[in-house]
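Apart from one protein chain that is not included, each protein chain of the complex appears where it belongs.
Presenting chain A:
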Amino acid sequence: MEHDRIVQLTEGGVNEDSISSSSTSSCVTDGKGTQEDAEILRFLDALDHLICCRDSLARSLSQGWMEIASARYSMGPARISQALFSLKPQSASTIISVSETENSMLETGPKDEEEQVCDALQEFQFSIRNLDVKGGTKIKSREGNINSETSAQSNLRQRHKSGSMKNHIVEDDFENDDDLSNDGDLIQHRADSPNVSDPLAWFGTLVSPHLRAAQKSFKDALEMIVEVATAQTRVQRTYDFIKESDKSVHGADVCNESKAEP
C-alpha cells in the first residue's frame, strides 16, 4: 500500500503538484489500509465463527442420525421411510427469515469508485421463524432467541402476578414447543390447523421417543444452520472486499509504474 507513495517520491521531476497529490493519496491509502486491516480482522473472525458453528452442526446432525437409527430399530424399517412422507399441499412450519444488514464499512469516509463497487457486496443475516399453532410466529436466532425469551418471561411474570397459578402453567405449556410435540391431542390440533401439520404424525400417532429426540436434534441443527449461513455470507463478503481492494491497489501500482516510465 505504501508502494504508490514510494513510487511518487522517487520520481525524478518533483514539483508542487506532485507533492500535494502524493500527500493526498497517502492520506487516502492510509485510510484504505486501516479499512482493509479491519476487513481482514472481520474476515478471520467470521471464518473462526464459521468453523466453530460447523463443529456444532456436525454434532447435532450426528445425534439426530443416531436417534433416527434407534427409532428405526424400535419401530421397524417400514415405519420410518420416505414412502410415508405426506405429499398433500402443506406449508413449512419452520421458515427462514432473511434480513439485509446495513453495510457499516461504507458509512465511513466519502465514496469513491472502489467503494461503489463494494456496494454490490451485500451481507445477509438469516434467522429461523417457527409458525406457531396459534397462528403467530416465533423468531429464533442467537440474538432474537434471547430477546423473545426475555420478553415472554416478562409477560408471564405479569400474568403470574395478576392471574392464578393454574393459568400460568397452562400458558407455559402452550408456549413450550417441545411440550406441544409430546401431547397427542396437540399433534391433532396442529394437524387440523390449515396447511401446517406436525411431521411426526406421518409416522403414526404413537411414535418412538427416539423419533421425538431426533426431531429436537434436527431443530437444534437448524439453529446452527442459520448461524453457518450468516457466517458464510460474511466470510464471502469480506473476502470479496479484500480481493477487490487488492485488485485496485495492484491496478494503481501498474498505473503509477506506467506513468513513471517515460
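Just so it is clear, a contact is a pair of C-beta atoms (placed from the backbone, for glycine too) under 8 Å apart; a residue touches a chain by one contact, two chains touch by 3 or more; residues count from 1.
As a convention for this text, contacts and distances are computed from a predicted model.
Q: Name the chain not shown, per its UniProt record: "General transcription and DNA repair factor IIH subunit TFB4", "ER membrane protein complex subunit 10", "V-type proton ATPase subunit F" or "Chloride conductance regulatory protein ICln"?
A: Going by UniProt, the chain not displayed is called "V-type proton ATPase subunit F".
Q: What chain A residues would touch the chain not displayed?
A: Its contact residues with the unshown chain are 43, 47, 51, 54, 57-58, 61, 64-65, 68-69, 80-82, 85-102, 122, 124, 126, 129-130, 198-200, 211, 214-215, 217-219, 221-222, 225-226, 228-229, 232-233, 235-237, 239, 242-243.
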